[in-house]
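Up next, subunit A:
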Amino acid sequence: MAEAKTTEKKIPVLATQAVENDNLKAEIRRLKSEGYRLVTLTCVDLDEEHVDLLYSFDKDLEMVHLRMQQPKSTPAPSISDILFGAFLVENEIQDQFGICFDGLVLNFENYLYLEEEVARTPFCKYSVIRKDAQ
Partner candidate 1 sequence: MAKTIIPFGPQHPVLPEPIHLSLTVEDEIVTQAVPALGYVHRGLEKLCDIRDYHHMIQVVERVCGICSKIHAMCYCHGLEEMMQVEVPPRAKYLRTIWSELHRVHSHLLWLGLFADGFGFEALFYQLWKIRERVMDINEATTGNRVIVSVNVMGGVRKDLSLEQIRWILSELELVESELKALESTILDDYTVKERTVGKGMLTKEQAYDLGAAGPTLRGSGIAQDCRQLNYAAFSDLEFEPVVEYDGDSYARSKVRYRETLQSIDLVRQALHKLPDGEINVKVKGNPEGEGVARVEQPRGELFYYFKGNGTKHLERLRIRTPTFANIPPLAAMLPGIELADVPVVVLSIDPCISCTER
Partner candidate 2 sequence: MTSAQVFLALIAALFLAPLAVGVLTGVDRRITARMQSRLGPPILQPFYDIGKLLGKEPMLANHWLAFCSFLYLAGAVTSVVLFFLQADLLLIFFVQAVGSVFLVIGALTVPSPYSQIGAHRELLQIIAYEPLLILVIVGIFLATGSFKIEAVYAMEQPLLFKLPLLFLVLGIALTIKLRKSPFDISASHHAHQEIVRGVYTEYSGPYLAIVEIAHWFEIVLILCLLSLFWSTGVVGLVLLLGITYFVEILVDNTTSRMTWRWMLGTAWITGITFSLINLLWLYYG
Partner candidate 3 sequence: MFKITPMTKNILKNLITKKSTRPYPFVIREPFEESRGELYNDIDNCIFCSTCARKCPSQCITVDKEKGIWTCDPFVCVFCGTCMEACPTHCLHHKRTWRPVSGQREMIEMQGTPPKSKKKAAAKKEEASG
């Protein structure tokens, strides 16, 4: 699982399968048809421009992770129309990282957790300008 890197110590890396914006939904559908269920999404702040979106799936306690690099300025495709359970976590990422999701079934529009006073992007190390989701 963990691949060795040329440092003095092994750095564990998560085994992931890379996906792009365009084939994300197809991959999700494939996993769903194979009987995987969504565990969660994880958003990791990479730099000023990008975040990583990790989609974690599970089948009989075996996990599969998809990794998608997502520019902060463009909306990511929402998978909540395929897996309703994803709506909450996508809303959470909207709140914390300011990423917008296209086609969220229940969109709290960046105010799932936050009130106006703090409605910035608290989880980004590099601040971005929040766009109102459509």
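These made the cut because all candidates are chains of the complex that A comes from, given by their letters.
Heads up, the rule we're going with is that a contact is a pair of C-beta atoms (placed from the backbone, for glycine too) under 8 Å apart; a residue touches a chain by one contact, two chains touch by 3 or more; residues count from 1.
Because the structure is predicted, anything quoted here is derived from the model rather than measured.
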Touching chain, any copy counted, for subunit A within the complex - options 1, 2 or 3: 1
Candidate 1 contact footprint on subunit A (complex, rising order): 2, 9-14, 32, 37-40, 42-45, 54, 56, 60-61, 63, 65, 83-85, 87-89, 96, 106, 111-115, 122-123, 125
